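Removed from the display is one protein chain of the complex; every other protein chain stays in position.
The first chain written gets the first letter, and so on, giving A, B, C, D, E, F and G; residue counts start at 1 in each chain.
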């Protein structure tokens, strides 16, 4: 099956965060591809990647980067597909503000769908929700995923209410 | 034609920002609906809106709110459709940080596709890019829109290069 | 005795902070209940909890959450009882600003009584002060608690003045 | 009738913000008193005010101040009644951060129930919700107030849906 | 004479700021070129501009942009010439933080020489100081410029000391 | 009488703020001098000023500057007299953070006594309090000044309590 | 000898920072006193301390506190002696901003001489510079202290220049 979601990151050091997006898509059975594309170090590679994405059947691109994070916005400028941006907190980051603001505050005309700091998993979920808006089977899986979130909270609540918070806290 | 994009906002005071999303969708011929839904003042209305969106044929929800902006995140918790959040800078906002952070920093499991502060138009463009990923005709219009952005810059550059920046600045 | 204070949190991971509120109420002999209610994962449970609180005899609700923390504000929108919000610093928090601003900056009409970052104990004290405004016995205990705070400082001062700061610092 | 809520502010320049609290309490028929008490300019007056509040029948104190805003926290240290703090954005304020942080981030033992920047009205509503937790008649009025908020949103939504957003925006 | 400094900006709206750089270079008799190049709207034009700069005799590129400002960093990735970045405060900017951080916090390997917010003139001076490090005539003009700055302060000081600050303030 | 306080500023544009310091000292009858000294534009003048201050009888230096404000810290490095720093909010300031942090966060060994943003008057008061710690007559005037602050608040409180806040607000 | 400098702190947990002020004064032979005084827990003790300071011969008060740090400002309101404030970064501090802003941003009339975050030693140096402005012997010691700072840097520079930075870095 052709990949529907393209996951890219500015550096291999972003992989632990971005792998969470891949992991979620895998769990939902959504085909994806994942690689490293750097806006600053491989600009031509970025242009080729973004320029060919639609014809290769990609529906959504997930792009993560840290610091002055230009990859998501530059990719969004090179394709008219939706681009999800993941601000990664890099080692010399100023508390994450740099990657958040350089992904979020895109000028008029070139939006990036920004998720929370280090939100690799949420980027995967958002990509899946886009696929699921048009693919009924994926849509059902997304509903089931949401139901699973609810169930975990209810189990946690039941445990605290039954055993008391002191017992739960001790664990 | 059934609306494919649902645009909601927490208060009528957000309309000037959110109308830009509607305007863009209209220009691209994408059917949409627009109304006011407040997380804090009409929680049941919000639940009904989000809960029925998928079955009503909505593919993407665009939600704008200011201050401690809970509408986008709450709607994202009530549907598995993609939700685009627009942080609106309200009158007593702390430079917009409050609405940005309360929309962007969603917990694991419930992403919101956040755009720039007051980015109503960009939210409309992002919604159109999602529709355009699956609707080839819209996809082509999106490509044309991007080409138009390029053209405007090139015209602006040509004007400055021909007339000189002093002449352009005087205007 | 019916619980007078309801303590809720968005996730079991908030328990170490929120348990401090429970601990304080217990020390003052104020009946409380404590459970997990997630705005994003169990919205219906949240609505039921908030909607029934007054008739169940609850006087104050203490709600803690991290990141884009919507629980306190959403609960405040669903009840006319006073709601105390505890901003919890979550693992990917941006220095706590996200939870603080998404709890504090509520729109006109729906206040949340916000305490300091990770201020679980202070939320318990604030809840007790509300109960103590109407229950003379609790009021006296609160006065005694304040006197205890004073006494500890005076003992600390006496120790430093008698032994000298070098001796105290060495310990 | 004895005042149940005491409204104080650090300077007469805070009156436009703090009057909104008084206005709301008046609308709900809750007796209050309002005056100027400065932590820095009239410390003894502050001590007398806070020290006598409980015996004068006050149930909640609402204190507003700007800049390095010490009044709410100092009053909270001088009484065991609940204290609501209103961060006022003063003329040389650093975007309001100074008053917010110096009211919100109280040390363990001395909470202040902080509301949004310039949130005078919300402070009045929070005070009324505390009174209404114990006074059934006020509680009913608070429920009616919340219903009124809902109604305004519904009317606004109906207007937009009927007339269309373009007509509403033109006004 | 071939231009030695290339001044580019992401949008014509940045011209009032960036014209100050051109103005300074003109005063020092340093040949320059100035045009509009958008990272997001004309990526290919940006690549062509940066890629040909060295062979066209450019020694320094000055690039200004606002919001999520990617132009300076992207140009720095496309040439090994020094690139000076000017953070421009755009209309929906978050107090300028977005453009500052997305220009300043470049990853290892791709520096941008960032100047102050809206620092168009300072960018021109910095470019001139680079030219002046290798061109003795320009170096002398730069020394004269610095002497001029000193002289203005001394005149201002003399005026205040002679007339008194009250007379100067009244003007 | 020899000046006891030296007031300096980085630019004549800081005069409206710094004149408030001079005004206060004049009211208390403390001799002062006031001039412009720029760390960046007249470094030698700064060195001469700071180096000769003690022998000229100066007891305290008040230094104001905006943006990357180096004057107060540099003067503090050039004299062992106490230096009071006034962060001035310059025209391209980032909300005043730049001048505050570049004055306040001095390294170990070289403190600057920093006052609030644009706090020219407070710098004058602080200088007077230092003089007043050693000059009994000035000390008495300082006590009288504080009493005056108290009196103004009491009058304001009396006016509100007598006329009611609505009458006062209308004015 | 009567103490000339009074060092106080809001909590014994501030002692490691505040002891550095005491240590410096001791090295310069300036008599001081050090104790714990809490604005929030022992307000009366604070009033007594500040009110009696001048008559006890104190010339400068150094006050340190964390979080919503009210001690320095409140003491400044209770005496007309100069007060030096030390923002201490407490355990739940928001990166130190809370204590900095609640000490620095004092309203007009009540300045606090604020030093850097955790700047206990700098507070001691500042206090000594005030004493040294009036006491020639202390003034000379302060000049010697500054010379010592210079000497250390020169030695460090000599070491690097002689041995090379690689050898120094290896150590």
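Basically, a contact is a pair of C-beta atoms (placed from the backbone, for glycine too) under 8 Å apart; a residue touches a chain by one contact, two chains touch by 3 or more.
Being a predicted model, the structure only gives us computed values, none of them experimental.
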Chain not shown: contacting residue from F:104, F:142 or F:160: F:104
Selected residue (touches chain absent from view) among A:31, A:94 or A:169: A:94
Sole contact to the chain not displayed, among F:6, F:73 or F:132: F:73
Hidden-chain contact residue, picked from the options F:5, F:62, F:94 or F:157: F:94
Missing-chain contacts mapped onto chain G: 89, 95-97, 100, 116-119, 149-150, 152-154, 156-157, 160-161, 165-166, 168-169
Touching residues (missing chain, whole complex) on chain F: 10-11, 39-41, 43-44, 47, 66-70, 73-74, 76-78, 90, 92-94, 97-98, 101-107, 109-110, 112
Residues of chain A (touch criterion as defined above) contacting the omitted chain: 11-12, 15-16, 19, 22, 34-38, 40-42, 45, 67-68, 92, 94-95
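In this section, only the chains that are shown with their structure count from here on.
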Mean-CA-position distance for chain F and chain B (Å): 48
Residues of chain E whose C-beta touches two or more other chains: 11, 40-41, 67-68, 92, 94-95, 97
Overall pattern in which the protein chains touch one another (line/ring/star/complete/other): other
